[in-house]
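Excluded from the complex is one protein chain; the other protein chains are retained at their positions.
And now, chain A:
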């Protein structure tokens, strides 16, 4: 079945074959919240290394990779159905690319697709401020803020693919890209 894609379609189809691949498995170690921070720190440590000749570039690369990875993995941990989370990450042509794949349920899938639908026709900076105002008056947990900060404050390019129409299991693949500083020893 063809997946439903939101965001930048070419990004959803891009091959990450030569990237680093990590799998977070549900198992005896009990996949939990703290693993998103640990995993994104690891990815940032590894991927920012080529920028270590310049302190400024290293700090920027390390931070941007860490923030982007953390938001995507936090979402995967928070909204996932039992099962593994697959993470692929690499640097290609001065761009850090990360793809996170996990399973969500049908309700989460529809709510998320509604949000993405809204995103398509609006400026992410405006939507971010709107979402913040909504979150301030609502007791519910604020959803969508991570994605909106990525699009608005980090100029991230993103794509989301939803596969399967089973109410219990929809496979969500999120791909995101941010520009890296020009200097690296890659």
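One rule holds for everything that comes next: contacts are C-beta pairs under 8 Å (C-beta built on N, C-alpha and C of every residue); 3 or more make two chains touch, one makes a residue touch a chain; residues count from 1.
By definition in this document, contacts and distances are computed from a predicted model.
According to its UniProt record, the chain left out of view corresponds to "STAS domain-containing protein" among "Branched-chain amino acid ABC transporter permease", "CidA/LrgA family protein", "Electron transfer flavoprotein subunit beta" or "STAS domain-containing protein".
One of A:21, A:53, A:78 or A:94 touches the chain omitted from the figure, and that residue is A:78. Here one chain is not drawn; of A:37, A:83, A:106 or A:164, the residue touching it is A:37.
Only one residue in the set A:6, A:51 or A:67 touches the chain that does not appear here, and it is A:67. Contact between chain A and the absent chain runs through residues 33, 36-37, 59-60, 63-64, 66-67, 70-71, 74, 78, 128-129, 132-133, 135-136, 141-142, 145-146, 149, 153-154.
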